[in-house]
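Can you keep this structure in mind? I'll have questions shortly.
Omission of a single protein chain aside, the complex is shown with its protein chains in their original locations.
For subunit A:
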Amino acid sequence: MSVITRNNVQILGDSGSPIVFAHGFGCDQNMWRFVTPNFTDDFRVVLFDLVGAGRSDLSAWSPDRYSSLEGHADDVLEILRELDLGKAIFVGHSVSAMIGVLAARAAPELFSHLVLVGPSPKYINDGNYFGGFTAPEIEELLEFLDSNHMGWSAAMAPTIMANPDRPELGEELTNSFCRTDPEIARHFARTTFTSDNRSDLAHVAIPTLILQCREDIIAPQAVGKYVHDAIPDSQLVTLDATGHCPNLSAPEATSTAIRDFIFA
């Protein structure tokens, strides 16, 4: 199976440097739909779904390979090597910000810039470190996912399944962007919210932009500052946006900040 099919890789734009947009926990590459139009003219935009999300090949998913973020980082490296487009700008949202950090640490030669949107190297508070959540709160989240998938994903599944051959129909199906197999969603939530990548930050050796939202309960400002302090060659830009998804709530500001960083 090719990595292109496995990760449902899409390329928009014909020329220019490659810019990879990686989605975070919850939805899929559609998260970037309001941002990518600002890049397709002068970049080759690479979109993909993490294995287990969106229209990735679910048969490629395994609890072992993806029990840590390294499995997804390996996928990113495989995609870049397969595409062979030269040094890429990697834009990672939420958990994919850390996936980008791991990938750039493992193979810095494949990257020219790193953009971390709402990054958090560790979600759970740990001593003096403030991640924003306590361990019991994360456990509550995992239980909560159970109850939602009971009445929601299961009910959604037949509608999606009815059109496997015509993805364009599925495109606009209710909730399909955030549809995930309940088992995989729970596993990914555990992998994501129990990860600790603080020690990887210092090893990032390429120019890095941290995009921080003004009010983000998942990645609070203190966490963004922590990441900025830990990565040697990094800039921190705080967007005047609320929530965890500036790529949806403030796509223009997000795009501008990324372009400014690349062309600086």
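Following the convention adopted for this analysis, a contact is a pair of C-beta atoms (placed from the backbone, for glycine too) under 8 Å apart; a residue touches a chain by one contact, two chains touch by 3 or more; residues count from 1.
By definition in this document, contacts and distances are computed from a predicted model.
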Given the options "histidine kinase", "Aspartyl/glutamyl-tRNA(Asn/Gln) amidotransferase subunit C", "Molybdopterin synthase catalytic subunit" or "Spore coat protein JB", say which is the protein name UniProt records for the missing chain.
-> "histidine kinase"
Out of A:Met31, A:Val76 or A:Ile210, the sole contact with the unshown chain comes from A:Met31
Residue of A:Thr40, A:Thr194 or A:Ser249 in touch with the missing chain, whole complex considered = A:Ser249
Of A:Ile4, A:Leu77 or A:Leu141, which sits in contact with the chain we cannot see?
-> A:Leu141
Footprint of the hidden chain on subunit A, which residues?
-> 24-27, 30-31, 33-34, 94, 133, 137, 140-141, 143-148, 150-152, 155, 172, 174-175, 177-178, 216-218, 242-245, 248-249
